[in-house]
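For this depiction, one protein chain was excluded, whereas all remaining protein chains were kept in their positions.
And now, chain A:
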Amino acid sequence: MTTSTGTAPSPRALARQRRRASVARFWRQYRSERAGLYGLTALSLCALLALFAPVFVGSDVSSVTEAPGRPMQSPSAEFPLGTDQFGRDLLGLVIWGSRVSLLVGLLAAVLSVAIGTLIGVTAGHFKGWYATVMMRITDWFLVMPTLVLAIALATVMSRSLTTTVVAIGVTTWPTTARLVRAQTLAVETRPYIERAQALGGGHWHIMSRHVLPNVMPLVLAQTTLIISSAILAEATLAFLGLGDPTVVSWGGLLQDAREAGAVSAGDWWYLVPPGIAIAVVALAFTLCGRAVESVLNPRLGVSR
């Protein structure tokens, strides 16, 4: 398949051209999804803020010994969102916290989708007893309450970011696995797969060259959607006190607020900003995910 003929554009160049065209087509269609654009804008803003947080606020913002204010000050000109229990600037903390929340959300989603894709593709491809076993395992994870499982995992492992990523990643993959398996089954019935097999294509070749590219759009959409739930899950775990207490994250801020008694004291500025930040980012990812999904999934496209 990779033997290059001497004639005009090489297959490699052709493939590149085709990809460029499809990206352009994708973008054109995506642009027509207004909600998706809003989501993308919000996301880009958040990503920029997180990336340039060291410039805006600096890591000093999370220092307790050099906290600039008094504990639990309400919003003022100096501290637009007030201060936390150590007298740290909450605006700075919310911006700084976005780094961890986004990072953990992305990593956990990637891990979850990677596991899901691996199991989905292999189960769809190999069928037989292997598929049965894998799908039963998937079913088992599917019926287990995700949060409870994640809490159990986070409890037994030491408290760190890796733990949180793993706890979320290994508990949220079953839906992806199911979706990918269904798509794999559909792709494998196509005639060109049969042709490839007749020409001597092995399992690895079929899975990596023919099945994977075809399930990729689905995986992409699924990743975007899972990120939002991963961010929520990260915030939940941190809120429940299962995160690393020394790292500033949105969920961790909520947990700090709760422990400091901000809920019953009515110190809303400690609670509302991280909460809204979580909601906005999760919403933005969902909007993007839906938009990508409707662009890539032909069936959704027709119905609209």
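Throughout what follows, a contact is a pair of C-beta atoms (placed from the backbone, for glycine too) under 8 Å apart; a residue touches a chain by one contact, two chains touch by 3 or more; residues count from 1.
Note that in this section contacts and distances are computed from a predicted model.
Looking at the choices "Beta-ketoacyl-ACP synthase", "Peptide/nickel transport system substrate-binding protein", "LytTR family transcriptional regulator" or "ABC-type polar-amino-acid transporter", the name in the UniProt record of the chain not drawn here is "Peptide/nickel transport system substrate-binding protein". Touch with the chain omitted from the figure is made, among A:Ile119, A:Ala233 or A:Val292, by A:Ala233. Touching residues on chain A toward the chain that is not drawn are 33-35, 38, 63-65, 67, 71-72, 85-87, 147, 155, 158-159, 229, 232-233, 235-236, 239-241, 245-246, 254, 256-268, 271-272, 274-276, 278-279, 283, 304.
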